[in-house]
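Everything below concerns the one structure shown next.
Yeah, one chain of the complex is gone here, protein chain that is, but the others are all in their spots.
This part shows subunit A:
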Amino acid sequence: MHFSGDDVRFYSSKLAASAAAVGINQGISFACVVCILYADSSLSNKIYTKEEKMAEEGTVISCHSLDAWNEQLQKGNDSKKLVVVDFTASWCGPCRFIAPYLGELAQMLPDVTFLKVDVDELKSVATDWAIEAMPTFMFLKEGKIVDKVVGARKEELQQKIAMHKPN
């Protein structure tokens, strides 16, 4: 992944914006940062403390490395929770439009896991999943794709989550 000076500025402001959107207090913003650092260190077999588990619930988890991505997928499979993956790009306006809304959904629905994949950062994942338009939301249950929404379509996204999430 190659960033120019502008990219880095832009990217960090985007992270700050999504952290702010999820809500908010310093605790949660901090949790978001922890999650990113952790993802980059790509530890496997990590034992989660209760605090870390709580920190991930209610936020959109950004996967910045293949290891972090695979680990989150595995966790999703094991937990049998509905996993919603947002395939996004830093240069995609519609992605910025929907990001705050996704943050709100994550906060409202702690029993759904929200993951975020930047298609430039994890190019191979985006290619494998045949992502051509952004944002694309993939709905997974126990490792299987059960539905998808292409585009920032708030109502459709909300309705499909309601349809697939366990009661």
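Convention: a contact is a pair of C-beta atoms (placed from the backbone, for glycine too) under 8 Å apart; a residue touches a chain by one contact, two chains touch by 3 or more; residues count from 1.
As a working rule, contacts and distances are computed from a predicted model.
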Which protein name, taken from UniProt, belongs to the chain you can't see among "DNA-directed RNA polymerase RpoA/D/Rpb3-type domain-containing protein", "S-adenosylmethionine decarboxylase proenzyme", "Replication factor C subunit 2" or "SAM-dependent MTase RsmB/NOP-type domain-containing protein"?
"S-adenosylmethionine decarboxylase proenzyme"
Given A:C95, A:L115 or A:I161, the one touching the chain that is not displayed
A:C95
So that we can see where the missing chain sits, which residues of subunit A does it touch?
6, 10, 13, 17, 89, 91-98, 132-135, 150-156, 158-159
